[in-house]
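Here the complex is missing one protein chain, while the rest keep their positions.
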């Protein structure tokens, strides 16, 4: 398994993820792309601000890819995450997996994004017209 | 829901799928890409030949997108399928879905590719060094 | 007095994939009795081309939609044999 981990303020490139994932043995590739939505619980979102514990986040993303590859036979795993200020429609995260079969690729991709959201030290602040909040901080 | 259905001999374009899927309300996009694998049950694949009942296949793909949109709240659905002769590494199918939330997008995308493989009148012949067969024709 | 054959409908059947290989053509003509159902057509076809028995299934489409066995065939229908599909 090869993995490609990015965490930076630069815009993410879905094409690069796609090119990285392709191998002659991979029959199925699944790519999840998150985008900044224009609303949250009926409130209009102005922008998002992402902050990361950079060194730890990269380490945890590498660990996450390794755990995923133990659960499913993945050929390639890409985890690209952006930090800084993002406008509506911009892309904070792209996760891609290639496997021999599609079922494994779907399961692995879903596991990666679910677990990323639970365990990677990255924080997102939603900014509304009348204030802001750190997402998921409170019960 | 808007859908984009392609069925042609032209190479598929993942970027076009991606651009089509993006809407400001869509927090999650899932794209499945199938590629021609280099082997099938330990036999080396030389190329694949796809044949379609063109008019019916397009109709059935439109119907499939509509059924999917009834099951999950999809913003956009793209189903792109290629016909003709494909070499190893080429892309016969790209399916993409955008939804407000990722879980719906994963479920819808998986439903689309699973059902496409069961019901759309497209046939694939695998060509090996020593012969060929129509995939899944026999029990 | 009408002949038996004058009472029959000549229908054109499209074939794809392995069905094309079994029929050795991508279109065949058959004669069926007026009022024949898809199940009747299937029976005649399996009799004449027993290789269809070996397939996982044989479905039929009429006018570009799947039909059930009890669908009654009309002269102007676009009929197609749909052997097991394998897109994607």
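Note that the chains take the letters A, B and C in the order they are written out, and that residue 1 is the start of every chain.
The working rule: a contact is a pair of C-beta atoms (placed from the backbone, for glycine too) under 8 Å apart; a residue touches a chain by one contact, two chains touch by 3 or more.
It should be emphasised that the depicted structure is a prediction, and the values quoted were computed from it without experimental measurement.
Give the labels of the shown chains that the missing chain contacts, considering the complete complex.
A
Touching the absent chain: which residues on subunit A qualify?
Contact residues on subunit A toward the absent chain are 34, 50-53, 55-57, 59, 81, 92-93, 113, 116-125, 134-139.
Everything that follows uses one rule, which is that only the chains that are shown with their structure count from here on.
Report the inter-chain centroid distance for subunit A and subunit B in whole angstrom, where each centroid is the mean of the CA atoms.
Spacing between the chain centres: roughly 23 Å.
Taking the mean of the CA coordinates per chain, how far is subunit B from subunit C in Å?
28
Measuring centre to centre with CA averages, how many angstrom lie between subunit A and subunit C?
50
Give me the residue numbers in subunit A that touch at least two other chains, ranges are fine.
none
At least two partner chains per residue is the criterion; list those residues in subunit C.
Residue numbers touching two or more other chains: none in subunit C.
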